[in-house]
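Removed: one protein chain of the complex. Kept in place: all other protein chains.
And now, chain A:
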């Protein structure tokens, strides 16, 4: 059967059909409203975006790395301290890093009766408070020189391919034979803390720590009064050995790299790990023998300092 009237859509679509044929004024109203809403929304978005980026972006010139050097002005001469500062400043200037110099005596109250070497932990925490937007904190002991300033931390250590190729996997944390070993499946993105071992212990004299929650947790745990009061023979060094072996959440975010990458020992010093002694061209030379010297100078360093000066003049 056919009807004269063409089959139309179902009756109950009629209300819907009506709405598609809105009166003109209504559509105009809707249009203005939509435009207005869009404008408000985008302004709001832009504002929040600008606001958040301004608070999280690294300030110009820091390139995200802060070099933390804890200076012992009480036990070392002014001229020695100035050499160290010159060495760090040259390096920071080359790569756009920021220096954070601080004094051991600032943390006397926090460290209390314990060995002053503990001060490095609150010093790094202090650097974090001072440069909250930095990406990395590079702690380097005062008694060390950056001998190869052309190497940037990024290309030398932090880049993914570089770091993953040098991480020491499945090695005893405390040499030579602790039963706890480093994880064998570490990836660059898991790493928040990069350090080295010498012949006997983990070495906190040169390490890189990524800014963030892990850094807060790690430093606070390390600096816990009960660890400081435990009278570890090597104070913060043994404290680090301890938490690395007992706290897997720390170990899981730690990369141990070969000693010469960050922490080559001078050839006169004791305690370097296998292949841990400074060779020409290494990034850093460290003088552990100077840590306990009361002579106000680090004699061992003089010749290397000259070498470094010649290097930066020629290059």
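FYI, a contact is a pair of C-beta atoms (placed from the backbone, for glycine too) under 8 Å apart; a residue touches a chain by one contact, two chains touch by 3 or more; residues count from 1.
Keep in mind that, in the parts below, contacts and distances are computed from a predicted model.
Going by its UniProt record, the hidden chain of the complex is named "Alpha-1,6-mannosyltransferase MNN10" among "tRNA-splicing endonuclease subunit Sen34", "Dynactin subunit 6", "Alpha-1,6-mannosyltransferase MNN10" or "Transducin/WD40 repeat-like superfamily protein". Checked against the full complex, the candidates A:112, A:132, A:176 or A:281 give a single residue touching the omitted chain, namely A:132. Considering the whole complex, the residue from A:74, A:224 or A:302 that touches the absent chain is A:224. In the full complex, chain A touches the omitted chain through residues 1-3, 5, 7-8, 10-12, 106-107, 110, 122-123, 125-126, 128-129, 132, 213-214, 216-217, 220-221, 224-227, 229-230, 242-243, 246-250.
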